[in-house]
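Every protein chain but one is kept in place in this view of the complex.
Per-chain numbering from 1; labels A, B and C assigned in written order.
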Amino acid sequence: MSRKITIDPITRLEGHGKIDIFLNDEGNVDRAYFQIPELRGFERFAQGRPAEDMPQITSRICGVCPTAHHMASTKTLDDLYKVEPPASAKKIREMIYNIFVIEDHALHFFYLAGPDFVVGPKAPKAERNILGVLGKVGLEVGKEVIGMRKQLRELMTLASGKVIHPAFGLPGGISKPIAKEDQQIFIDVAKHAVEFGQFSLKLFNDVVLGNSEYVDYITSETYTHRTYYMGLVDENNKVNFYDGMLRVVNPDGKEFLKFSGNEYLNHIAEHVEPWSYVRFSYLKDIGWKGFVDGPESGIFAVAPLARLNAAEGMATPLAQEAYDKFYDTLGGKPVHYTLSTSWARLIELLYSAERMQELANDPDIVSQDVRIIPTETPEEGIGVVEAPRGTLVHHYKTDNRGLITSANLIVATQNNSARIALSVDKAARGLISNGNVDDGILNMIEMAFRAYDPCHGCATHALPGQMPLIAYVYDQNRKLIKEIRRD
Amino acid sequence: MSNDEAIKAQFEPKIVAFFCNWCTYTAADLAGTARMVYAPNVRVVRIMCSGRLDPQFVLAALREGADGVLIGGCHPGDCHYQEGNYKALRRFTLLKSLLKSMGIEQERVRLEWIAASEGDKVQRVINEMTETVRQLGPLRLEPTIYNLIEDSLLKIPETATLAKGDEL
Amino acid sequence: MSKPKVGFYWCASCGGCEEAIIDLAEDILPVIEAVDIVFWPVALDFKRADVEAMPDGDLAVGFINGAIRTSEQHEMVELLRSKSQLIIAFGSCAHLGGIPGLANMFNRQEMFDEVYIKSPSVNNVEKVLPSEKIDIPEGKLTLPSMWDTVKTLDQVIEVDYYLPGCPPPVNLIKDALKTILSGELPPNGTVLAPDVALCEECSRRDSKPEDLALREFKRPHEIIIDPQQCLLAQGLLCLGPVTRKGCGAACINVNMPCTGCMGPTGRVTDYGAKALSAIASSVDSKDEKEIAEIFNHIVDPVGTFYRYSLPASLLHRHYQQAKSRGK
Partner (left out) sequence: MSTTEIRSNGTPKVGVYVCHCGINISSKVEISKTVEFAKTLPYVTIVRDYKFMCSDPGQELIQQDIGEGKVNRVVVASCSPLMHEPTFRNVMAKGGENPFFFQMANIREHVSWVTRNKEEGTKKAKSLIAAAVCRVALHQPLERKRVSIHPDVLIVGSGIAGIHAALTLADSGKKVYLVEREPTIGGHMAKFDKTFPTLDCAACILTPKMSAVLAHPNIILWTYSEVIGVDGFVGNFKVKVKRKPRYVNEELCVGCSECIEACVYKKARVEDEFNVGLSKRKPIYIPFPQATPLVAVIDEASCLELKRRKCKKSCVDVCEPNAIDFDQTEEIKEIDVGAIILATGFKTFDARRIFRYGYGKYNNIYTSLEVERMVNAAGPTSGEVILKSGQAPKMVAIIHCVGSRDNNTNRYCSRVCCMYSLKIAHLIKERTGAEIYNFYIDMRTPGKGYEEFYDKLLKEDVHFIRGRVAEITDWAMTPEEEGKLIIRAEDTLVGAVRRIPVDMVVLSVGLEPQADTEEVRRLFNISCSDDGWFLERHPKLAPVSTFTDGVFLAGACQGPKDIPDSVAQAGAAAAEAMALIDRGYVELDPNTAYVQEDFCSGCKTCVNICPFNAISFDGDKNVAVVNGALCKGCGTCVAACPSGSLQQNLFTDEQILNEIKGVVSYV
């Protein structure tokens, strides 16, 4: 008769991430399960809707990264109607998209993961939040962060209508050009954003890398998984969020696959477990071998670390510098340390800022010609972008009136879900032996979560953010013998 | 006899009718004066013109427990207010396609032009509609208020795939 | 005296409502001054036990966003109801059901089949479906059960006020907080937004003709949209006339029609029915066939007229799908 530990954010009633750890009679971990307990089924109720409504409908999958879904959906419509948007429209889309990446990465680092690194994982709970960060780095910095985010989101509102749930995406372009007189604002904010990116990396340097304790965390075996990595790359195999080919490297960092989004079904498949509402992505070419890592397992990772691993560099100078430093410091490519994701994220933030600056200065950005009216009869379309949390695929089929007949959505967290489960299982095995349940396990597990910044809002429903955890330890008779709480 | 058939057998449909004051309501009065006996299932709400019919009224009737809705107006061209019945026709047409998409049987909502002199048509239409709706069986909309769910007619058999929350 | 306690909670939502609160940016500081936020899962920690421990009515205000679609969510909001003096349905989902409410066009079985079996990327020959109670080699696992029908907040608990919008516009959130903190409470059931339709604050208002005389409907991707002229006048199904104002006509500002996330005005019972009544009234044809032909171009009546309010509608959900569920 085995024992069962349930780790559950504020009891099941919260309805979000949930972990069950099963111990054998020796008190060692048999298996740890990470469960996602809700589903909204956009795939189903997308059916019957007009395709052109999908960018606005699917953005409601996630209010944290609505722009990612909006953009993936809009690109899907281009493909569905076989219409190539004007260069200007593409550039505006990409610029807005990079602005979104900047602010989303900033949000994650400073509001969510930041506290662990800046304030320190051992610091009292009360301090491990944005206010704690401010305390450490000074209120000025805090104002800076809030101000930056505000500026960026105002620009997004200007161009896309609403920053939360944009409205401007249409097949063949966007609904509204950028006014000439507005270009300067974009240029100014871009300049500011680049400085902000550099500042954030410097902060990470000083506060995190300066502290050997953190580095140990980052490199600790508990958070190391030798899996495949996937990400979008441009024609030079440099990281790109808006467009390009999907590149997959194997656990040794060698290119394993390079394919266009339209071929995703040849390479990405999903596995279903009865105990979770999330679907687990894996590489079709390798196959599903269960929750194990290594070259024999189809499990792969997406999101910042994966993108850096999957690419050969960054397309902008400052980001490229940071990229090189990243791999020098962590011992060359690929990097398997889950916790280094936060660092990778800041490198991407800088890239997006630089890319924004390039585009903001591009004369096309204020071209008034931003639409091409589709003429083809719609049938099937696929669109891929790199959401901040990883590769995002939209795939629609329609009838000849453009009404959705089937929709498939593979979102970042689905791609990561297997690796997340892996981290949880590994953390559990690493920290529980002979029935001794180390209270620290909850910290460690939560840190693993945050590194991925799992957006279960995207994957199914559960939301990102700090996850207070409770562990219940049951004896053979399922009686509660111990309660561990991580407040 | 299946459960459904059993229900239908002793089922008396409730049908709400919206009749315009000048033609159809008058026709219904005429049917009365002429002692034309017809099914008692239709209950008339008088409006001045079929153009007053807000589609909300139709849905409200179904929500409140009607199994069908009948709308009666003057023949095209005869509207006491010149065009009200055309407006009714437009709204009705779009409403029908909405109801279709919502899975409500088309026959449950019907629009008829009945002139003041057509008492016999009132009789015919009401008898027809009552039979049609009887055949369709009761309209059992799921209650919107959660705690009413217990009394819901929409009870469905427990099956392995369904859990507690679903008994609504 | 101690500051009034406030709580935020989410149900079936996307997190956009939380983001909207974060978007108050520095404006949130005075709020933090004035109140004591006891729980806010997205940003602060709290434990259900703490809430249970509170005396009834201890919370001054409970903000709840998201639609209700699991028994857990139902229990939780009932708990919050008992602990809060005021419950505010925050955002379209809590208010009207929102986009997730479109799931009421189907039932749970249909959804599972689609997501876990039919989906082209899924490899699931054994047709494994997630279920509430699962036997696994190591023992038993459970998942929370999902309802067939998405509900609005006020369909499961009593709601005092509503903040409309997907998400609620920042300025409305500010005003709402002000109003509530001021203690001068509007009548129960009030929607905390101006009770006038969007046309009033639309920059294209004056370009709207008195006689629309619609003879065909266009879809946004089909035409080059004039940036000044009323969208309805261009044949686009803009729901501004039916929809509550307060967003500043955000979508219309980027040349896209209003889809109605702010919901109906106070005098309207069923948003979709009202919308279709207004639209149909502006159609210019007396011929039965022609009329049908014109409406044929409204390709998705439900998705168009009930984009955010299907669960709040009088019909509530798809009828046949409800009947056939589980069969």
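In the analysis below, a contact is a pair of C-beta atoms (placed from the backbone, for glycine too) under 8 Å apart; a residue touches a chain by one contact, two chains touch by 3 or more.
Because the structure is predicted, anything quoted here is derived from the model rather than measured.
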| item | value |
| --- | --- |
| Visible contact partners (per top-of-document touch definition) of the missing chain | B, C |
| Selected from C:I37, C:L181 or C:L212 as touching the chain missing from the view | C:L212 |
| Absent-chain contact - pick from C:L236, C:A275 or C:V302 | C:A275 |
| Residue in contact with the excluded chain [from B:L70, B:L94, B:A116 or B:M129] | B:A116 |
| Residues belonging to subunit B that touch the chain removed from view | 14, 16, 21-23, 25-26, 28-29, 31-33, 35-38, 40, 43-49, 51-57, 60-61, 64-66, 77-78, 80-84, 87, 91, 115-118, 123 |
| Subunit C residues that touch the omitted chain in the full complex | 187, 189, 195-200, 205, 208-213, 240-242, 245, 264-269, 274-275, 277-278, 281-282 |
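Convention: only the chains that are shown with their structure count from here on.
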| item | value |
| --- | --- |
| Subunit A-subunit C separation of Cα centroids, rounded to whole Å | 25 |
| Where subunit A and subunit B are represented by their mean Cα positions, the distance between them in whole Å | 51 |
| Centre-to-centre distance between subunit C and subunit B (centres being mean Cα positions), rounded to whole Å | 29 |
| Where subunit A touches two or more other chains at once, by residue number | 48 |
| Multi-chain contact sites of subunit C, meaning residues that touch two or more partners | 70, 129, 131, 146, 300, 302 |
| Residue numbers on subunit B that touch subunit C, as the complex places them | 54-56, 58-60, 62-63, 76, 83, 86-87, 89-91, 93-95, 97-98, 101-104, 139-142, 144-146, 154, 156-157, 159, 161-166, 168 |
| List of subunit A residues in touch with subunit C within their complex | 2, 4, 10-15, 20, 22, 30-31, 33, 35, 37-41, 43-45, 47-50, 52-53, 56-57, 60-64, 66, 77, 81, 107, 111, 125, 129-130, 143, 146, 149-150, 153, 157, 159-165, 167-168, 170-172, 175-176, 264-265, 268-277, 279, 281, 284, 288, 371, 373-374, 395, 401-403, 406, 408, 410, 457, 461, 463-466, 468, 470, 485, 487 |
| Of all residues in subunit C, those that touch subunit A in their complex | 10-20, 22-23, 25-26, 41-48, 69-70, 72-73, 75-76, 98-100, 102-103, 105-106, 110-112, 114-116, 118-124, 128-131, 134, 136-139, 141-144, 146, 166-167, 219-225, 227, 247, 250-251, 253-256, 259, 261, 299-300, 302-303, 307 |
